[in-house]
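Only one protein chain is missing; all other protein chains are in place.
Our next item is chain A:
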């Protein structure tokens, strides 16, 4: 198929001076210097910041790994005390999983996705910035626990009751729970905006089935983050509440159950493995066709495999819990589902092999890492199928075999592709090529060192060595294996150091790269190297999967401004908003400029985090309010606000600005955020029903403490508010804003009635949340409803104010549509909550 890009050459634009266009766009998009660099919201800069920060945390995690291997190198060592060893192993896993793997891959996606799909930035740039600061501050708070010798020591999955206050009375668990929750704000922010960006900002003509495979992988990853992270956020909040104020969610005597933590953790934890693997596989699916010199074999099969992996990975979580005592039939379900997930993975492996087989592979440096990935990951996948078998799983549970398997999957499945990708895109980052010699040394030392460390660890595990023991007796038969593993781990470290050295040196000594140095097919190589802040001077029409193979001149015509949106005179940051399926242009999305609000909001949240850590709750409350004010002020500078897009003029023939339509990216972002919120809510309901059904000491009162009449009144109020909101939206659809302001205040008033009635029901229930888990769970649910009711009131009243200021109306109807979605969500969740907490206990009884 040939590209239509040449057909979209804008003759009027072609007459513009390209250098002048570049200068004008730079004026609008360029990054400030000095202190103002903290306000940057540009995806290229923030993507790089994510990756550099991720590498720093990787080095910290790597040093911790070296300490572990030093301790285990020989029997009866006292290099570290047991407590320090527990802190080091816990922090190694935590740092690598939460502060390196996910943020690093998110950073790559943040950097790469707009460039690959022909956009100028991500769709919510201030959210990218907030995400980065939350990640940085959360990471610093968490790792500072190491310096303070207060690091968590209950293992990276923080099982209760070991992590509960009874067995971990110091602050280690709190550092983990608060720090990780803070970092997860970052992951969720990135997840939401990446989904919306991929669906709504692809360049003109790039239909879903023409999208680069990397974007498919990242779309799946982002959606999995959106659905997969909330269970852990809920678990972390519940455990912190238990530790801080004594709500017994996981304490058997109070009616809780420690197994609930395992469920919540692994509901997140298993998809997490695939959240890490999918983008890495995306790198592989991008690189193999380029170095094989041919399109991938079976694009559709890969899309199929990505979607299957994304779903099935949510059905495996109990395979981490085979030994906790669940019925055999339930174990069989999860065993079968665990084997099932091997199918899409195998499809991808065969697709990659077929592409290599049918192409003419060039064994350049990135391809070495791809081959290393294929070997290691296939081995890790096979031991994964072994672990899916219940009897074998019981035999090797909590041994070094599991540790070895996990590293084969994660290092093979994430680290090797990541380095392949970094080498591949290095010329794009810097405009320079890496050193083949140093790079090859780095690869072989890493590859051999890795296998020397972890292949041997399988045998150590099969010989019965448990994980997380800080030392072992000589004579157990594990001495030589541990010594070999430790020596090999240092070889691997030397290899990684060589890679990092190569990357560092190439910025100074690397050969300048030519345009599209690997002869790649995707749009990111149409950027200048290194890229400008706005990516592309003009945005092409792309109707092929291989735009640069089909039209090698595309980078030049784009840089000359010969395609669309080569306009800077309006002073706005603009890009296309396109149909999520067909790629047809629907509107012009205008993006906000650099802003202090994300940094200020993240700083306020950091103070909240530290205040909770040191248990100064009043201060935490004050800074929650301050953070809320910052976020609301941020939301105020939108739409037709003078700092956003007060003028709606566009070039004749172009579509309208998104803020003048009913379907801008904010609508989509809210919808995706509500999916995350829904996942949180469903996890909560799971917890309620789980404890009710399973907890041995669950105490359901004979009479429900909640007033049904008050809750029904509250439900009617929120339903009425939603109804009025829908009527206002219908009016806006018909270009009528008669009574819009008053209507919004009425909706806000009905929301306030809901809040009052719900609060009244809560007050009247006289709950004892520190006595029984029943009351604690009930309190949590009602606070959830109150928070959402209050949020809806605030956002709706603000919309009313914006109508008064003239920022919202029939000419700019966008924002009420965003808020209306929250109302719909509140109606559904509130009635479900009433049913679960107040009606069902009355029907079923205690």
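In this text, a contact is a pair of C-beta atoms (placed from the backbone, for glycine too) under 8 Å apart; a residue touches a chain by one contact, two chains touch by 3 or more; residues count from 1.
In this text, contacts and distances are computed from a predicted model.
S.K.: Name the chain not shown, per its UniProt record: "Dehydrogenase E1 component", "Histidine kinase", "L-cystine ABC transporter ATP-binding protein YecC" or "Transmembrane protein"?
M.R.: Per the UniProt record, that chain is "Transmembrane protein".
S.K.: One chain isn't shown here. Among A:226, A:312 or A:667, which residue touches it?
M.R.: Considering the complete complex, A:312 is the one touching the chain left out.
S.K.: Which is it among A:28, A:140 or A:207 that touches the chain not included here?
M.R.: Going through A:28, A:140 or A:207 one by one, A:207 is the residue touching the chain not shown.
S.K.: May I ask which residue of A:79, A:333, A:459 or A:831 touches the chain that does not appear here?
M.R.: In the complete complex, the chain left out is touched by residue A:333.
S.K.: Could I get the residues of chain A that touch the absent chain, sorted low to high?
M.R.: Interface with the chain not displayed, on the chain A side: 207-209, 300, 303-304, 307-308, 310-312, 314-315, 318, 326-330, 332-334, 336-337, 339-340, 343, 581-582, 693-694.
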